[in-house]
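Quick one: this structure, given as structure tokens, is what I'll be asking you about.
Here the complex is missing a single protein chain, while all its other protein chains stay put.
Should a chain be cited, it is by its letter among A, B and C, assigned in written order, with residues numbered from 1 in that chain.
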Amino acid sequence: MVSVTVEFLGGLDVIVNKQRIHQVQIDEEGVDMKRLISYIADQMITNKNDVEVFLEDGSVRPGILTLINDTDWELEGGEGYLLEDKDVISFTSTLHGG
Amino acid sequence: MVSVTVEFLGGLDVIVNKQRIHQVQIDEEGVDMKRLISYIADQMITNKNDVEVFLEDGSVRPGILTLINDTDWELEGGEGYLLEDKDVISFTSTLHGG
Amino acid sequence: EQEKRYPLSLEEFRRYGRQMIVEDTGGVSGQIKLRNAKVLVVGAGGLGCPVLSYLAGAGVGVIGIVDNDVVDTSNLHRQVLHNSTTVGMLKCESARQVLNKLNPFVEVKTYPVRLNNANAFEIFEFYDIILDATDTPLTRYLISDVAVNLGKTVVSASGLGTEGQLCILNYNNEGPCYRCFYPKPPTPTSVTSCQEGGVIGPCIGLVGTMMAVETLKLILGEYEKNGFQPFLKTYSGFPEQVIRTFRMRGKQSNCACCGQTPTVTRESIESGLINYDAFCGSRNYDVC
Partner (left out) sequence: EQEKRYPLSLEEFRRYGRQMIVEDTGGVSGQIKLRNAKVLVVGAGGLGCPVLSYLAGAGVGVIGIVDNDVVDTSNLHRQVLHNSTTVGMLKCESARQVLNKLNPFVEVKTYPVRLNNANAFEIFEFYDIILDATDTPLTRYLISDVAVNLGKTVVSASGLGTEGQLCILNYNNEGPCYRCFYPKPPTPTSVTSCQEGGVIGPCIGLVGTMMAVETLKLILGEYEKNGFQPFLKTYSGFPEQVIRTFRMRGKQSNCACCGQTPTVTRESIESGLINYDAFCGSRNYDVC
């Protein structure tokens, strides 16, 4: 079981009831980022048409940055990172306006 | 014994060797803010003429804000607050330029 | 004719459309709040320049500017609303000319005076929100004291070098005032103003821009919606750009101005009983 904070930034909150910050608890052992991502797609995105805003080919869509405790997930092991209690996982879409 | 981080912001670092962030360890029991302040005046301010920039009538000079873990020390008990390990204590002088 | 049927003119829809479609602004009703708002900016210097531009751009109905200083070449690295051709002109007038061209829908009132005990109430009364963009402790106490006595909210900021600070005072007559934070004034010798201390243009400009954001939030009712918690924000530009938010004390019941038995009243201020010069030490008052 693991309990983490998940943030949807840069406008991404539109896919999760316009709520930026979510407390997420997953009652499984060894939850990695890959599992969290599928959990978000299955359990948290209310309108299933919005899943493609978040996922592409089974992974986080290009243009969305994924952060683990304010650090690029590439530096933390990416999809294989094992979640720990109190981790803060952030997804932010890249903005393009200027 | 207690080990805390002490920050000198808003230009106050000039009185402590121009170093903003200090790790401070005091080998005593029951260290409160009042003791930390006297410790800073006695042990950390290198030029004794600078003590009056930090202290007035034995307490932190008017115009300097004192924060305990990013919270106004007035909300945390002021001089009587007992330090805990890993606390972050910040002193910042009030700026007036515009 | 058209003005009667629609709350905003077509030209206003065109001008403000891009901000009206941002959900936080509240669309048409938010734009009308902005048009009905009257904001006084004390100081058209490093903080005041970006504040004035963005408030005028957003369509704040009336903007007052208090500043009795004239534009100097040494201001221009940070006071980017003014320019080399307005050197020697009153800053409030130099600013007014630019704002009138930026947005003719906004009424700009100028007060080329030094704010003091005698004139502050008269100037403040007309406005909803007061912005403290000045540079001396003297004026910071005066602005807060007068605003509390008139029941106005203050957005107060300051900056020096590469750093800045921002807070909201007397929010809705519920939040703390300047004297709640600083019951005793600093000794004059310990205060550095930008006169002597130096300042980096975009660092003070960033804090001024933060003031504009806070002012829009006040007008649009953002704090009504989400609640107000007293805070002080600090910005530093070097070595890394960081905003920190400190949670601050609330209104103090023993505050000399906003407390239960205030001594800093309209009478004591206007009569000169509260002597701001002696209180803070007699320093040259220059909005810079």
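Before moving on, here are some points about what is shown:
We take it that contacts are C-beta pairs under 8 Å (C-beta built on N, C-alpha and C of every residue); 3 or more make two chains touch, one makes a residue touch a chain.
As the structure is a computational prediction, the values presented were derived from the model and not from experiment.
Considering the complete complex, the chain that is not shown touches A, C.
Among C:118, C:243 or C:273, the one in contact with the hidden chain is C:243.
Contact residues of subunit C toward the unshown chain are 11, 14-25, 50, 53-54, 56-59, 73-78, 80, 83-85, 98, 101-104, 161-162, 194, 197-203, 205-206, 209-210, 212-214, 216-217, 222, 225-226, 233, 237-243, 245.
Looking at subunit A, the residues touching the absent chain are 9-11, 53, 56, 61-63, 65, 67, 70-72, 74-75, 90, 92-98.
Criterion: only the chains that are shown with their structure count from here on.
Each chain gets a centre from the mean of its Cα atoms; for subunit A and subunit C, those two points are 40 Å apart.
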